[in-house]
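Complex shown without one protein chain; remaining protein chains in place.
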Amino acid sequence: MKKLLPKLREQTARLLIVFAVFIGVVLLVRYLLPPSLKDHRIHIQTTVEREMARPVRYAGSDLCATCHDEYNLKKSGYHKNLSCETCHGTAKEHADNPAEVKPFIPRNRDYCTRCHAFDPSRPTGFPQINPAVHNPMKPCVTCHNPHDPKPPSVPQECQACHAEIARTKAISSHVMLECTTCHEVPTEHKITPRNIKASIPLEREFCGKCHGTQSNVKETTKIDLATHGEKYLCWQCHYPHMPEVE
Amino acid sequence: MTQPLHQMLYELLKQSTGFIYPNEIEVHWGILVVVYPYLTGLVAGAFILASLVKVFNVKEVQSVYRLALLTALSFLLIAPLPLLLHLGHPERSFEIFLNPNFTSAMAMFGFVYAWYLMVVLLLEIWFTYRKDIIIWSKNEGFTMRWIHKIISLFSTDISEKAVLFDKKMVKAITIIGIPSAFLLHGYVGFIFGSIKANPWWSSVLMPIVFLFSAIVSGIALVILIYMVVMPSRKQEIDMACLDKMASFLFYAVIVDFSLELLDFIHRLYESEESIKILSDLVVNKLFISLGIIQVLLGMLLPLGIMVLIKLFRIDAELRKLLYFVSAILIQLGIFATRWNVVVGGQMFSKSFRGLTTYKMELTGIEGLLMTLVLLVLPFIVLALLIKILPPWEHAPVSDLEAVSD
Partner (left out) sequence: MDRRKFGTKLFTLVVSGTFVGGWLKKAKAQTTGYDPSKHYYGMGIQINKCIGCGRCVEACKDENNVPREPFYFRTWVERYTIKKDGEVTVQNIDGRVNNPSENISEKEILRSFFVPKLCNQCDNPPCVQVCPVGATFKTEDGVIIVDENRCIGCRYCIQACPYGARYLHPEKQTADKCTFCYHRITKDLLPACVEVCPTQARIFGDLRSSTSPLGRFKRFNKLHVLKPFLNTEPKVSYSDLDGEVR
């Protein structure tokens, strides 16, 4: 050791000492620190445990079923896919303390129109109404049981669920046509709409009944079925609910 | 504490155009994150200028060598401040050193910074000044003598061999220092350039553009400091030195401009999906900061001035004025460059369908006043350093001066 020192320049020796001290301090501090500060696996473990321990606010529908009969009523109705808490809000506290904490019970129209007011971006087939004209002064629950919301009557038939199509058709040249003119609708369609669907015309001659040159109907545009767009079915080009020509 | 923030955000919500993801309304990296690359850029640039002397033997620039080193050090010391102030939890910043995530470019900050500060800059300054400090400390008052003694690590050897060793070390450290300076600022460019989510940032050129704009700003800064400090000490400005620095500045600006032009042309030519919203961004939100300040005032005008100086014979006084003006314009331009990259990249939505605004406050941690303080602080540190380690006095030692620097 002593033989090395004279070989090192004075500057280098001093610098080496400074660096050695610095590195020594760094290593010492690292060694002295508890593993909870250094070990990444401990960080992950504590974080996961902390996340898992967070309070639950929504109880989940299964839990509601243990006490409430309405669940069974809901099971076969149009609202069967809704969770109880979709309308009633968070219910975990109520499940833990049923006597004292009660969940929210929506009675206001605003609550139902949130989902059921007409909105053009909503998918077709979803029941929508115009809240301004649909019994505007009555709470929805007066006529519709929220746990089994069968409509009391459906004067508007198809329009109740296919509002957008109806509205589009209402300003088109097909306004006078009933939906059932072109579509055969089995009664089951109103009960399991995605399973049993209405039919659509599958022949050109169907539209030809009104639009063919042989047709007796007076107000329609006439085309020669033999030559006009012969490869295609009519609705492959013309949108039947708004049949523009261009 | 969150109330004023929310008030501001409600207003910004009204000012955003098109569609932005709802979480994007808050601009996360504000003026403080603009200041940080600006400061580290100056460090890298000043160091590169200093390295011209030691590695490339550009003799004319010798007189600013030490000044450039001190400038680099003073800016380097202040550089972590804007970062620290910007963090949500600055008290946890040690985690970057203790538990760095090695896939993160930002985690490299701690190590690159420490390396550059200790192994490059401090060492180089130490070796440059060691002989002089030892000699100075012999004739000084109490405080200065002890400061110098401590800085010199109580070294006493000023023999010819020792001094030669010092010079060799300086050269060696500068050689290591150049790529280290590239790394110090290049990694900042990589922090932005590696974010694939943001097409304004994501580019291979980003670290390179950052580096060259850093070199430009660093050289311009040293020119400015030189031109202010010399007259204030009633000393003559060495025109050969100034002209040489301006020459290097000129070449650096040309390269920087070409790189930025290349990026611009490349974007327009490839015309990727983001081109529409980015054009919208540049024309509507960044017109002044990019078109006017960064390009016109910060690059084209100084370039034009320096071309004129190269082409025509202009007398020294006018040249000095032109250099001074160019250097200031360049500082503005490079600051605007950082702004356009950092803030510009957050003013358009990642949905490519909308633009938002950034409002800088006057007071508060991310305010204009704090920014000005951060920009002035390095100069205060520099003044202090100049007092302790004067860059223009070489200690008078009779025969040792004969050894060429």
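Every chain is named by a letter (A and B) in the order it is written, and numbering of its residues begins at 1.
Basically, a residue touches a chain if its C-beta (ideal position, glycine included) is under 8 Å from a C-beta of that chain, and two chains touch if they have at least 3 such contacts.
Small disclaimer: the values here were computed from a predicted structure and weren't measured.
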{"item": "Selected from A:R30, A:K75, A:R114 or A:K150 as touching the chain missing from the view", "value": "A:R114"}
{"item": "Absent-chain interface as seen on chain B, which is shown", "value": "2, 5-6, 9, 13, 18-26, 28-29, 86-90, 92-93, 95-96, 99-101, 103-107, 109, 191, 194-198, 346, 349-353"}
{"item": "Residues from chain A at the interface with the omitted partner, ascending", "value": "40, 43-49, 51-58, 60-61, 79, 81-83, 85-86, 89-90, 114-115, 117, 119-123, 126, 164, 167-168, 171"}
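In this section, only the chains that are shown with their structure count from here on.
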{"item": "For chain A paired with chain B, centre-to-centre distance based on mean C-alpha positions, whole Å", "value": "51"}
{"item": "Parts of chain B lying in touch with chain A, wherever the complex brings them together", "value": "98-99, 118, 123, 126-127, 130, 153-157, 162, 165-166, 169"}
{"item": "Chain A residues touching chain B - in the complex, by the definition given at the top", "value": "9-11, 14-15, 18, 22, 30, 33, 37-38, 40, 43"}
